[in-house]
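The complex is shown incomplete by one protein chain, all other protein chains being positioned as in the whole.
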Amino acid sequence: MAVVYKKSIALTDAPLTYCPGCTHGIIHKLVAENLVELGVYDKAIGVGPVGCSALCDFFFACDMYIAGHGRAPAVATGIKRTHPDKFVFTYQGDGDLASIGTAEIVHAAHRGEKISTIFVNNAIYGMTGGQMAPTTLVGQKATTAPYGRSEEHCGKPIRIAEMIATIEGAKFVERVSVNNPANVRKAKKAIRRAFELQLEGKGFGLVEVLSTCPTNWGYSAVNALKWLEENLIPYYPLGNYKDY
Amino acid sequence: MAKGKLTIDSEKCKGCELCVNFCPKKTLELGKETNTKGYFPVTVVNDECIACGTCAIMCPDSIITVEKE
Partner (left out) sequence: MAKKLMKGNEAIAQAAINAGATHFFGYPITPQSELIEFMAREMPKVGACFLQAESEVAASYMVYGAAGAGARVITSTSSPGLALKQEGLTYMVSAELPAVIVNISRGGPGLGNILPQQGDYFMCTRGGGNGDYYHPCFAPASVQECADLIVEAFDIADEYRMPVLVLGDGMIGQMMEPVEIPEYKKYVPNKPWAADGNHIARGVHNRINAMDLAADVLEAKNNKIQAKLKEISEKYVKYESIDVEDADLVLVAYGTPSRACKNVLKKAKEEGLKVGLIRPISLYPFPKVAFDKINPKCKAILAVEQSCGQMIEDVRLSVLGKYPVEFFGRTGGNPIIPEQVFEKVKNILGGTK
């Protein structure tokens, strides 16, 4: 029997703490598989955020940090400037990266830090219980936008991939989704490309991954994927925004 | 068609059904018994598996191992 698929060695045996069907787990696998396939797992250092993936230091088997809320790119900067020969990635959600951590992500990109950022956008604050994120869609309900996000009151959602792509130091920016097997495969390729860019010493790379939050969106895991496809993808177009 | 063999770590399954939804051969269904966490883990219900790996690719908890004959 030949093994077609088994759990990546870059993931620990610890059970994931994510809700059933949450696509964080899929994105974890894509990161882990790319680390191994590119041969950088043995020199990888990851930085997790505050949010649902604040426990990802238990899940990735390489050396790991958890940063303060939004500060992962600054922490990664400190690590990479200490060990330029190591492979450094950040794993951040939308509350973390697109709200409280905008300064850190913009300036890591601006300096052209040779790190890779996985930005998981599910348009809501998950861990704190479904509050509005800067990426929450207009009309989408959240516990702090109980009548739906109003454009008049809090603007339209922020598009991070497009914004980061305008920064000189960002050399690879792509938005992907994990709502079906074909898109998962594309997401894996994009993450691989961002990782290769770091290895080539070209500069900063970011992959925005559209993800689900079945619990706080109030859908089953399968229906959450449908909601993502019908609502998030139209506002957050998939595709490459920069490949130096 | 290749024949596939699925190994499921039932204790870590959360019964989210993403694998069930994407399996082209309808080989997986939620079982009738709960695991110790209280979830109904997926089980193999027929021998149609073609080892495409789709179930494993979509499984957020990396609990499915796929082998091909």
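Letters A and B mark the chains in the order given here, with residues in each chain numbered from 1 onward.
Keep in mind that, in the parts below, contacts are C-beta pairs under 8 Å (C-beta built on N, C-alpha and C of every residue); 3 or more make two chains touch, one makes a residue touch a chain.
The structure displayed is predicted, hence computed values, not measured ones.
S.K.: So which of the visible chains would the left-out chain be touching?
M.R.: Result for the missing chain's touching partners among shown chains: A.
S.K.: If I consider the whole complex, including the chain that's not displayed, which of A:61, A:123 or A:145 touches that chain?
M.R.: With A:61, A:123 or A:145 as choices, the missing chain is touched by A:61.
S.K.: Given the contact definition stated above, which residue among A:87, A:119 or A:195 touches the chain not shown here?
M.R.: The one listed residue touching the chain not shown is A:87.
S.K.: Determine which one of A:31, A:52 or A:79 touches the chain that has been left out.
M.R.: Only one listed residue reaches the unshown chain, and that is A:79.
S.K.: To test your reading of the contact rule: which positions on subunit A touch the chain that is missing from view?
M.R.: 12, 41-45, 47-48, 54-55, 57-58, 60-68, 71, 74-79, 81-83, 86-87, 103-104, 106-107, 110
Just so we're on the same page, only the chains that are shown with their structure count from here on.
S.K.: Could you state the distance in Å from the CA-based centre of subunit A to that of subunit B?
M.R.: Computed value for the inter-centroid distance: 26 Å.
S.K.: Touching residues of subunit B toward subunit A in the complex: what are they?
M.R.: Interface residues on the subunit B side: 4-5, 12, 14-18, 21-22, 39, 51-54, 56-69.
S.K.: Which residues of subunit A touch subunit B once you look at their complex with the stated criterion?
M.R.: 1-8, 11, 15-16, 18-26, 28-29, 180-181, 184-185, 214, 220-222, 225
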